[in-house]
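Here the complex is missing a single protein chain, while all its other protein chains stay put.
Chain lettering (A and B) follows the sequence in which the chains are written, and residue indices restart at 1 in each chain.
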Amino acid sequence: MITLASDFGPPYPAAMRGVVRRRTDAELLDVSHDLPRGDVRAGAFWLRFLLPEFPPAVHCAVVDPGVGTDRAAVVVRAGDHAVVAPDNGLAIPAARRLAAGRRGGPVDAPTEDDPGIAVFAIDAPEPDSATFHGRDVFAPAAADVHDAGVDDLAAVDRIAPAEDYVDLSLPTATVDRNAAGEPVSAVGEVMVIDTFGNVITNVPGAVLDGVESVEVNGERVPVGETFADVDRGERLVTVGSHGYVECDVNDGRGDERFGLGSRSPIQLVF
Amino acid sequence: MITLASDFGPPYPAAMRGVVRRRTDAELLDVSHDLPRGDVRAGAFWLRFLLPEFPPAVHCAVVDPGVGTDRAAVVVRAGDHAVVAPDNGLAIPAARRLAAGRRGGPVDAPTEDDPGIAVFAIDAPEPDSATFHGRDVFAPAAADVHDAGVDDLAAVDRIAPAEDYVDLSLPTATVDRNAAGEPVSAVGEVMVIDTFGNVITNVPGAVLDGVESVEVNGERVPVGETFADVDRGERLVTVGSHGYVECDVNDGRGDERFGLGSRSPIQLVF
Partner (left out) sequence: MITLASDFGPPYPAAMRGVVRRRTDAELLDVSHDLPRGDVRAGAFWLRFLLPEFPPAVHCAVVDPGVGTDRAAVVVRAGDHAVVAPDNGLAIPAARRLAAGRRGGPVDAPTEDDPGIAVFAIDAPEPDSATFHGRDVFAPAAADVHDAGVDDLAAVDRIAPAEDYVDLSLPTATVDRNAAGEPVSAVGEVMVIDTFGNVITNVPGAVLDGVESVEVNGERVPVGETFADVDRGERLVTVGSHGYVECDVNDGRGDERFGLGSRSPIQLVF
């Protein structure tokens, strides 16, 4: 199976599907082609959230503001999975989680003893274009990696262990606790806004255990288990499906009502 | 085959695809993930229109403003099909039509002698999240139902006949006729606006047979067989592909030109 993810929007992903299908009969499933445009960090967040839901697969992921420059292309082996991506860090947080065999739940800074990921460089032939490496570089590499098998990457022409690669760690929040271990405050930031307008932060959801309300950047907001815990149109803070604190509105847009955007700082006071 | 429908927009449906694929090799086809957000009635309309186009399948459909509350999850068996959905009525109109083996054409209130649907309750284990039951409840249930087979739902763990369920009947229009049986007027409402801006009502299209123009909420508009029957930019009333009266503009948006939105009342005078 090969999954496809990008920030291309329609209709460019069709070219990737065709290129893959010319080379292999592997099943094709879309992750999304509406990842936040040009935002490697947000793409890395979504991939870390979504790719572990799939069974072992080759994932072809492209958010690539440096397309056409001399940034390299990589294949990251992570357990039974492989992620083919530009060498800009996009694949790394997802690969670390895939290698650890974990699915949902908040994460955690990478630790030294995480099961390893292995990064390979793709020595692609001269691409047909300088602006569409999704078609010219990544899709062909994903097909080749799929057919060679994740355990036999060295057998793929033009793939060799990378001497170096761009690492990426998603930022982690700081939680201050009192002597009893209860959270007093947390400082983090907004990772992504989803299409509902839900504001997804990097503060691990466990800080909300047993908490009835919390100050978000100075304003007290009720904590709910789900949207329906507040009236329609009202704000709430909850734990999202990725395990992090979200700032939401029941049947409305949290980003607008909280005045928050991607990378906004978040301070929670309990 | 498993079809997926939701109001999630990107990228959440990827998690549903992955969860299904971890459990079964069934073919995956998308219905749409852009159903009108949080609008159970509109979702039910679209599902009733679209699901009967498919051969026998398990349909996983999620429009779920009550996610995380104690609303139940159901599997509705309808002929050779099954629809897995929240217990909010979303699946019922489509299931009734699937059970009747009918495809297009306007519908009709459910009748007492419709072939039965059978509703089963899903006793899901504690979901990982309170806000993404598409991933945590409905996708796993759809995979399990698929592999057990629609005729053997009772064999699926944690699925049992529902003692009760939320019914939903889409509203029907009232047509007044004269002594000769010709329509004099019709009163209904707008069911959905499609992405073209076409205004889809619940008035059965047959009322337009042999009619050259009709008053829509007080303004006379020509009746056409298709868009090209009026000049570009002009309004028309026609019978849509679902069999209902539509208020459209040739190469334009009917909702804007008629001033109509979802649930607007419609009065037609012939």
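Keep in mind that, in the parts below, contacts are C-beta pairs under 8 Å (C-beta built on N, C-alpha and C of every residue); 3 or more make two chains touch, one makes a residue touch a chain.
Predicted model, so just to flag it, every value in this text is computed and none were measured.
Which of B:D25, B:D123, B:E225 or B:E256 touches the hidden chain is settled by the complete complex: it is B:E225. In the full complex, the hidden chain is touched by chain A at residues 8-15, 17-19, 21-22, 28, 37-38, 65-69, 128-132, 135-136.
Touch with the hidden chain on the side of chain B covers residues 1, 3, 5, 29-35, 46, 49-55, 104-105, 194-196, 225-228, 238-241, 243, 246, 251.
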